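Reading through the structure tokens given below for one structure.
Missing here: one protein chain of the complex. Every other protein chain is in place.
Every chain is named by a letter (A, B and C) in the order it is written, and numbering of its residues begins at 1.
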């Protein structure tokens, strides 16, 4: 079964900062989409902030099984109506993969209900990601740990609800740890937060990072689908059993 | 140690509907507060929607350890600034007990990230609440189950994140079940959703209901307090360990 | 991909009690297997207590993706070596579906670490099962609730660890509720406890019950498979990073 993925990116750093453009000449979305397009079961499109409706019109979302989200500079420019539309689609079953600085996006904060704040340091230090749940589908094909030679550090505390499932924890050279791969269920929707991906490092070309994102897309698409029980709320005037 | 509780109520039904006023002559908040005032370790105040700042000014919240919340008709009249203030205080450690139709309050929906929708029927039917976690402090002093002879029915599906701890499940005469006592942690704050309490039934005078609310207040106040690690976020320029 | 299922049954009631034999002429395992054989993606075998090694020799388990378990009278006759073998296979990734009175089986108690005790009443009363997690794959194809006209009652408290995911809760005519569909992860293995199935009722011929069991089998088989990170424990003499 083909999974339809929309890769969303703010796409500002790449157009204003030559150092970022050098790393991501096709945009961060371009690199993420290129990785996903190596998978034969995925059908991949992209969308960015400065397109009409941020590229996330009704028809696009209706035809998206899983949305990936990267943003940083312009979280507040995401329109209310698009935010509400994405939120409703997630609760209705669309998967959502939130990447790196997307922790501060409006959609992630809306879904988590917390500040989603953390600590950080732009130091280009070594990051080693450990699989703490080797049974999880998102860990398929990984070794017990893998390394990113240079990344921005994100450290605890990370102000999110306790994950339903914690899959990855990062070790940083400078002494920090971070809950880097975290699964949530909200309504019918599956959400995965994945930490790596600072704009100045070629992280989205890394084999293991690409594997995690592809695995996460498949996991997020594996809900009950339209065949599950209705999300039918509201007045139920007739009791299912006789009132005696 | 004394726990400072603020009992918040919308206080509209009681002023517009004589049937409700007959059940709750001192308001729903009055009945809840009267129950809590029987506990010697609790210091109880009340606040209502139509007071200035909904009775939830900075000073009130700063001196509240646990807030209880009942609303129904006028969720949307809760001001943005008060909503933000309550939200911030919960994340900073204030406990929150959300009662009955408060499931649709702005603060509960904000904290949960979902619609918080459910099914319902105003049928005055029998409700039996079962303790499914006898180890939980909120169950102290309860029997294995207890009965409310007449209540509004709330049924599944209930669109909330899976509770961190599920303490009570309701059985209804008409055939439904409902996750009626559910614990959440968000930031430093402890949140308890407790289902019973329709405005036309004398539920908040019931001994077991009062016991659950008092237990929940104590549970919600039992975090680490100001002695816990700082919620210190943001830039951490110095690595705790030497970068080599 | 074909999923290899082994349906295990104690198979004692059916041979000693004519009333049970009348309901399950091919054994409880026969009825469960017949239901699963209607699914084209499943390859189904059966095994029973009185076969050599209880029908669960090394080769059988090595070729089983998901094991279903029904037992009642003779839990203690399950041999230590078979218990250890099944336990090891679950931790290594075999799915396990524990049915009804299997709550007291040695394998379930071993995996849970608790007594797995509950309350019960053989009263042939009505049971209504509610989906409390409509997003879960085990709920695919179900309505919001479904009815079994006559069943044994199982009631709370149910002495198990809090489920990782709670999918179904039962309402009973006599006033009880029960956490009837509960998911656990242990090691690489996925475990689902499903309540219905007393030997005197034709429960395993019910369409919805069969759907739940088939869904649960697919869910339990959906781990990372052999491609996941090794469950490699023990001495790691070389530090992955240089000790400075």
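Operating definition for what follows: a residue touches a chain if its C-beta (ideal position, glycine included) is under 8 Å from a C-beta of that chain, and two chains touch if they have at least 3 such contacts.
Treat the numbers as computed from the prediction; the structure is a model and nothing was measured.
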item: Selected residue (touches chain absent from view) among B:142, B:162, B:177 or B:216; value: B:142
item: Hidden-chain contact residue, picked from the options A:39, A:133 or A:151; value: A:133
item: Residue in contact with the excluded chain [from C:2, C:38, C:63 or C:119]; value: C:119
item: Of C:155, C:181, C:196 or C:223, the one touching the omitted chain in the full complex; value: C:155
item: Contacts of subunit B with the absent chain, listed as residue ranges; value: 93, 126, 128, 131, 133-137, 139-145, 164-165, 171, 173, 185, 187-190, 222-225, 227-232, 240-241
item: Sites on subunit A contacted by the missing partner chain, in the whole complex; value: 128, 130-134, 144-145, 155-158, 162, 165-166, 169-172, 175-177, 179, 242, 244
item: Absent chain, residues of subunit C that touch it; value: 91, 110-115, 117-121, 123, 125, 153, 155, 157, 159, 161-162, 164, 172-176, 184-187, 229, 231-237, 239-241, 243-244
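Basically, only the chains that are shown with their structure count from here on.
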item: Subunit B against subunit A, contact positions shared by both copies (same if over half, else different); value: same
item: Gap in Å, rounded to a whole number, between the CA centres of subunit B and subunit A; value: 31
item: Between subunit C and subunit B, distance of the C-alpha-averaged centres to the nearest whole Å; value: 36
item: For subunit A, residues that touch 2 or more chains besides their own; value: 164, 173, 185, 187, 229, 231-232, 240-241
